[in-house]
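Note that one protein chain is taken out, while the other chains of the complex remain in position.
In this document, chain identifiers A and B correspond to the written order of the chains, with residue numbering beginning at 1 in each.
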Amino acid sequence: MRLPRDRRVLVGISILGFFTFVAIFAPFLTPYGPHQVSGPPYSSPSFQHWMGTDELGEDIMSQVIFGARISLTVGFSVALAATLIGSLVGLVSGFYRGAVDEALMRLTDVVLILPSLPLAVILAAYLGPSVQTIIEVLTVTGWPLVARVVRSQTLSLRERPFVDAERVIGAGNARIMFRVIIPNLLSLIAANAVLAITAAVVGEAGLDFIGLGNPSVVSWGTMLYWSQNLNAILRGAWWWMLAPGLCIALVGLGAVLISIGIENIFNPRLRGR
Amino acid sequence: MTVPASPAISSIGGRKMAENDTPLLELRDLTVKFVSGRGLLSKQVVNAVDGVSISVKKGEALGLVGQSGSGKTTLARAVVKLVKPQSGFVLFKGKNIFDQRGDEAKAYRRQVQMIFQDPYESLNPRATVEKAIEEPLVIHRLAGDSSARQERTLNLVRLVGLNPEAVSKKHPHELSGGERQRTSIARALAVSPELLLADEPVSMLDVSIRIGIIDLLKELKRKLDLTVVFITHDLGVARYFCDRIAVMYKGKLIEVAATEDLLRHPSDPYTKQLLESVPDPARSAREKSSTIQKS
Partner (left out) sequence: MALLEVRGLCIDYKLQNRYLRAVDNVAFQIDEGEVLGLAGESGSGKSTIAHSILKILPRSARVSGSILIDGTEVVKMDDREARAYRWKVVSLVPQGSMNAFDPVITIGSQIVESIRIHRNVDKADAWRRTRELFSLVGIPEGRAKGYPHEFSGGMKQRAAIAMALSLNPKLVILDEPTTALDVVIQRQVLGLLARLRRELGISFLFVTHDLSVLSEIATKVAVMYAGRLAEISNSETLFASPRHPYSRALIHAIPTLSGDLSLVRSIPGVPANILNLPPGCKFHPRCPYVFDRCRKEEPQLLHMDDGSSIACHLFDRREKNGGE
């Protein structure tokens, strides 16, 4: 793996890096806590409050900064978990075929077919509103797509002559899977993982927005929830919706830009373009 | 092209045992079927290999010649156990290869190797030349520890006419077609096989370098005491390399004979038709006037 030189990838990494930094060093970046009443309610952006305040007088920028922690935690965890589970299922399914493939694909189909929002609602109701729930729900609805994509690529890889060649020189299934199939799947898996970040961050916002998350936790999604419920825009406090919305969009963009460049990082043939 | 001699690679003792009458490889009535279905209604079963019986003597260069669809590649794949036959036998040194279990099956992979047609697709895009050639040594735990393996790999790279400094760390996409094919040959020879199958090894290479690769195979066959089954659709190439030629058509073995005998006195009408169809610059100069009247 070589470091990417593509400008788009660097922009993407910078964006995600920036938000990660913000999330980690949150307490040092703002004088206010997220739940600290520090000014008059609904005040517009000013020198003391760069993004204004909410209905209680809490600083919105602090909420954005601390909210990054939740949103990014959810984003990265879901991306990791869904990709891991999906890739495992797809790989085993595509490589072994036969009964194993049939069984795993039926399972995948079932989860795919279930409408994700109602499923999310049911699961959230069952598990109780919390960040943990959101992570679990998004992972469950997210892995099947990865599984399908990885399975497809695995099926095609296993037909290629170099896999035949491995068998002829005496490699067993394990060796073929780990030394040949997986390395050739890496770019696909990595690209999927990064795109999953986008889906997860947006998904988190969406689930919070409809009230399935824990409203007392500060995240970009719950900020949207509260600002919507309290009709922030009607009151002229557009900054309350804009700030978290913009952050979500930027993180999504950053992830997409990285995924564009991933093929270049992993594929030895494309390097140097 | 000179190929450096390397004691590490030459015939390992045990192979020069008493010559007996058992052919190295024997196919008895081998049949391999494929199902080809177009739509739900017509599923056809095709005999890719149809009742083929042939023996390969130790040390010979047997050509397996046929056009596409003749079954020659499928036959080769059966010999290296990439496909299973529906009926018939493949006997290596008298033993049925599809009966092998465990150690015997693994040992077979050291005795029989194959070179594939597509120089790019037969190498793992993620592996360097070094890693690709070393792989069989690792799998079969040959050549001892890591440094001994490295040295053996180095020798193999030189054996196939490549310059280790230039290519060892390269990936397939950085190599020319000829270099890739040489890498595949080195990989196949790493286990010191007795029988080598070469499936159209030069068809996808530029014309000017084909003979170079075939000459390499000739030299390696001689040096390492190999038996080679050379599969090709090109009769000229078969003539250049092979002692005996077997002609296949639609899964069946049509005719087998010593090279010059087959080319000069073919007995089967298909063989005759095949030979007449091959463009031959020397002959066509003579026939130029009459060709225009034929068609």
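Please note the rule applied: a residue touches a chain if its C-beta (ideal position, glycine included) is under 8 Å from a C-beta of that chain, and two chains touch if they have at least 3 such contacts.
Since the structure is predicted, the reported quantities are computational estimates derived from the model, not experimental observations.
Student: Given that one chain is not shown, what are the shown chains it touches?
Tutor: So, spelled out: the chain left out of view touches B.
Student: Just the residue numbers, please: which parts of chain B touch the chain that's not shown?
Tutor: Touching the chain left out of view, chain B contributes residues 1, 38, 67-68, 176, 178, 206-212, 215, 233, 235-237, 239-240, 263, 273-285, 288, 291-292, 294-295.
By definition in this document, only the chains that are shown with their structure count from here on.
Student: What whole-number Å value describes the gap between the mean CA coordinates of chain A and chain B?
Tutor: 50
Student: Once bound in the complex, which stretches of chain B touch chain A?
Tutor: By the definition above, chain B touches chain A via 77, 80-82, 106, 109-110, 113-114, 116-118, 121-127, 135-136, 139-140, 171, 173, 184, 187-188, 190-191.
Student: Inside the complex, what are the residues of chain A that reach chain B?
Tutor: Residues of chain A touching chain B: 160-162, 164-171, 175, 179-180, 183-184, 268-269.
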